[in-house]
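Just one protein chain is left out here, and the rest sit where they should.
Chain lettering (A and B) follows the sequence in which the chains are written, and residue indices restart at 1 in each chain.
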Amino acid sequence: MAAVTTIRLFAQFVTGSMRIVLRGNALYWLWISFLLVLIGAGGIAYWSQLHDGLIQTNMRDQVSWAYYIGNFTFLVGVAAAAILLVIPAYVYQWKPIKEVVILGELLAIAAIVMCGLFVTVDIGRPDRFWHLFPPIGRLNLPSSLLAWDVLVLNGYLLLNFVIVTYLLFSLYRGKHPDKRIFTPLVLFSIPAAIAIHTVTAFLYNGLAARPFWNASILAPRFIASALCSGPAVLLILMQLLRRFTRFHIDDRAIWKVAELMAYAMFINLFLLGAEVFKDVYSDTEHLVHMRYMFFGIGEHTAIVPYMWLSVFCSFAAFVLFLIPKTRAHPVTLNLGCVLIWIGVYLEKGMGLVIPGMTPDTLGEIYEYFPSRVEFEVSAGIFSVGFLVFTLMVKVATPIMLGEFRIRGAETAEHSAPMASAK
Amino acid sequence: MKILTPVIVALGLGLNGCGYDAHDGPSWPGVVPAVVQDPDAKVQVPPPPFTEGQFPCSDCHEAGLPVNTTRRVLKTAHEDIVLRHDEQHRWCLDCHDEKDRDKLHLASGETLEFTESYRLCGQCHGDKYRDWRAGVHGRRSGNWNGDKTYLLCVHCHYSHAPAFQPLEPKPAPNAPRGDLR
Partner (left out) sequence: MIGCAAAAASGGCSDLTHTSWFRGRFREMSDAEKKDVIADLEKQHSERFAKAVTVGAEPPLEGVEFGYALDISRCIGCRRCVYACVEENNQSRDPQVHWIRVLELDKDKGIDLAHANPYYDAEKVPRDGHFYLPVACQQCQNPPCVKSCPVGATWTEADGIVVIDYDWCIGCRCCMSACPYGARHINLMEPHIPAEELNPKTHYLGNRPRMKGVVEKCTFCIQRVRNGRYPACVEVCPVGARKFGNLLDPSSEVRYVIEHKRVFVLRSELNTRPRFIYFYGL
């Protein structure tokens, strides 16, 4: 009987959410239309790739993974954003951040959706995607790292989906989430986030054929850079929410996240430095990949400016976030967020994959740069991610504020629904 | 011309199998009962490649014709042949038999058919001869575990100038291009 009521309520919750999504001011609709246009363009570009094949990309035998997989890798990092919020909130019980943990979880969902799409557009036979899903498909476990990645990424998506749905539905019903269910789930998301990073790093790391990736420092580097890029989005989002809704976000939460990002960026730069030292000082044949990355080889210099831009942005952001004054000032704070986003995006999106493949295993240099189709498809996928994220935030905000409730439920206290989930 | 017809000559002369003792080397790890080359397999050799109209030699070098055994540069016949094969030390009659003009001869004086010329080559090039008998020098075609065809030394190495001639390569592969088609 209670189950039937719950199902009925959940149906109400879903239809209510739909109504919220379909209501919005001009700015909201402008943003949604913008995303839909990009999604449409990406869809058209993908259609031509689907029709002609991967020839529409600039990937070839020599550089067989490139921009799509770089984006995938970057977004796995973004998906971990949540843990930089979960750790202070739930491990150290720091109240100001507890209130915004849900934003991290929502971002994780959007990022994993994008990851799935990037893998889908990257494979040569998307019509056989089901081969990856047992029991009709077959996962080559335990030896294939991509098989593990499929498992952990889907697991992480499910975990975050359950956390978010459970929290929002509870609040919708005017109840506090049951701490005995909620806290373990949130805490479990910490090792899960580490796992998606580690497995994705291992996907590259395990390939002895590619010395640029076959370095044990790779997984730690992934995690360090992930702890910068994801929160950079969240900081900007928090400020937007504060501006446009009644959502209260404590300044101290923002500054704390920025401070943690500074440490993460320090570790990221330190690990990069360690890698550069090893390659440059030992000066073996493996140096060639780093040379291609930072200086180019002969006339092949397509990615060099982007790599220096990445280093510059990461370093500048590190300085901005390290100094308490600049990380507290809204202008430098947001500038730092943008710099971090650019720095890590270029490093993971292009700087990891392309130099790892150039020169190829037989020493050939094929100079890769993404094709128009690759850019359009990628922009479309990012738009899907932003759309998913926007719609989820659109629904979550009024629930968090106590504005969207089941009829008859008492209005929960104005602030800190998460904080009260004790 | 008649020898040029593609009659395949079967040779049983110790070419079966590999011609070396299989048990003198290290064993391959984890050896299990194997499909061994069929010891009765036929090894075939196509006929030697004669210049058209030259063989049999006795058509011109009639029996009883006096033989000039002095080393010299040939002026009246075969002047197209330029010896580039240890020419400091060799000349025609070191290999061609002076009595039976349709045959070759070994250093021992034993005469040979042209189809057995590999034995003559093997006198000096012993290591190549050994590898060839094992199927490792030269090209084989047919079956890896059964009947196969060998080529004679002279199919690839012109006996009067045996250095392998450079070849025109087949076209280079297309370099990948990152443009849109």
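What we mean here is this: contacts are C-beta pairs under 8 Å (C-beta built on N, C-alpha and C of every residue); 3 or more make two chains touch, one makes a residue touch a chain.
Please read these numbers as outputs of a predicted model, since none were measured by experiment.
Asks: Of the listed residues B:40, B:80 or B:168, which contacts the missing chain in the full complex?
Replies: With B:40, B:80 or B:168 as choices, the missing chain is touched by B:168.
Asks: Among the options B:70, B:88 or B:141, which residue touches the chain absent from this view?
Replies: Hidden-chain contact among the options goes to B:141.
Asks: Which parts of chain A are in contact with the chain that was left out?
Replies: Touch with the absent chain occurs at residues 52-55, 59-62, 64-65, 119, 122-125, 127-129, 131-132, 137-140, 143-147, 150, 203-204, 206-210, 285, 288, 357, 359-364.
Asks: Just checking the interface: what residues of chain B touch the absent partner chain?
Replies: 17-18, 20, 22-28, 31-37, 131, 134-146, 148, 151, 156, 164, 166-175, 181
Definition applied: only the chains that are shown with their structure count from here on.
Asks: Can you work out the whole-Å distance between the CA centroids of chain A and chain B?
Replies: 68
Asks: Would you pull the chain B residues touching chain A in the complex into a rising list?
Replies: Counting only chain B, the residues touching chain A are 175-176, 178, 180-181.
Asks: Once bound in the complex, which stretches of chain A touch chain B?
Replies: 52, 55-56, 58, 60-62, 366-369, 371-373
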